[in-house]
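Of the protein chains in this complex, all but one are displayed in their positions.
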Amino acid sequence: MNSTPLEDRVAALEQHVRTLEDQAALYRLICSWGLAADTADSARAASLWTEDGVLEVEGAPTNGPANIFAIIDSEGQKRLVDQGCAHVQGFPVVSVDGDRATATNYSWVYLHTENGYEVWRSTANNWEFRRGPDGWKVVRRSAHVIDGGPEARELLARAFSAGR
Amino acid sequence: MNSTPLEDRVAALEQHVRTLEDQAALYRLICSWGLAADTADSARAASLWTEDGVLEVEGAPTNGPANIFAIIDSEGQKRLVDQGCAHVQGFPVVSVDGDRATATNYSWVYLHTENGYEVWRSTANNWEFRRGPDGWKVVRRSAHVIDGGPEARELLARAFSAGR
Partner (left out) sequence: MNSTPLEDRVAALEQHVRTLEDQAALYRLICSWGLAADTADSARAASLWTEDGVLEVEGAPTNGPANIFAIIDSEGQKRLVDQGCAHVQGFPVVSVDGDRATATNYSWVYLHTENGYEVWRSTANNWEFRRGPDGWKVVRRSAHVIDGGPEARELLARAFSAGR
């Protein structure tokens, strides 16, 4: 027999279910970035970020949705899409803490070539999220190609420093 | 204090948990397709589909479990398995609506070669599911290689048109 009052058990369940739903929402948010990039949907890609959101790639920051929109809208990105690219997001290790969350994952890009497909990028990612009136958004994505240097290793290691 | 009657809170929790379980069941269903293909398990592969299920690859439809069985049972598929193939399914963006659901994901095929592994295919997928007496089954999988053409982009974009 469980002697905890039913009201308390229901309140605990609500909290556990909320965390599971937060995790699912964050997986979807991470996947949405790749899908927006590969469909050249600049507005969608920009809308995933907070107003103060930062996309940091190989140490170089892009600040705010308008500049992130410009990346997806660029000629370079359009050439990738026209060649055939897949920005795939690996399954993340996520930590939720109230209205803040972090995630660590691998991502990679398959690129269509005359002889099939090549792995163009293999990248380490650390994400920071904030929940606002429109749900979860990305505050920062720090990404670095896995090239043997310390930067990518440092990003991956954050999976273990975040609170469970 | 939460003033909602306990009965209503429990009913709401049941609905939320059912949706989380549906998502998990659909991830399993999608992964099962790749595992069945790579183990040459034709019966298993066919059993994942409804009687009116359609597997549409590069615009060409295969109708119903018996014909899908024949694909996995074909000489071409057996050659792939004997060479060493991995039909990997990327994590999907899933939308559940009662006994109907849709999902969008990337998939790809690694093929064993004399010099390691090649990425043989990189594919965009849109899935439609229906829940019946035996649980969730696939009603339609529309797949197209990501080759720079509009077909794959259109499939990926459906992740954003489906109701949350």
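So that you can tell them apart, the chains are marked A and B in the order they are listed, and the count of residues begins at 1 in each.
Assume a contact is a pair of C-beta atoms (placed from the backbone, for glycine too) under 8 Å apart; a residue touches a chain by one contact, two chains touch by 3 or more.
Predicted model, so just to flag it, every value in this text is computed and none were measured.
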* Asked: Thinking of the whole complex, not just what is shown, which of A:Glu56, A:Asp73 or A:Glu118 touches the missing chain?
  -> A:Glu118
* **Selected residue (touches chain absent from view) among B:Trp49, B:Phe69 or B:Phe91** => B:Phe91
* Asked: Hey, which subunit B residues sit against the chain that's not shown?
  -> 6-7, 10-11, 13-14, 17, 20-21, 24, 27-28, 31-32, 34-36, 38-41, 44, 81-86, 88-91, 110, 112, 116-119
* Structure fact -> Missing-chain contacts on subunit A, rising order, are 2, 6, 9-10, 13, 16-17, 20, 23, 90-93, 104, 106, 108, 118-122, 124, 145-149, 152-153, 156-157, 159-160
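Rule of thumb we're sticking to: only the chains that are shown with their structure count from here on.
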* Asked: Between subunit A and subunit B, what is the separation of their C-alpha centroids in Å?
  -> 22
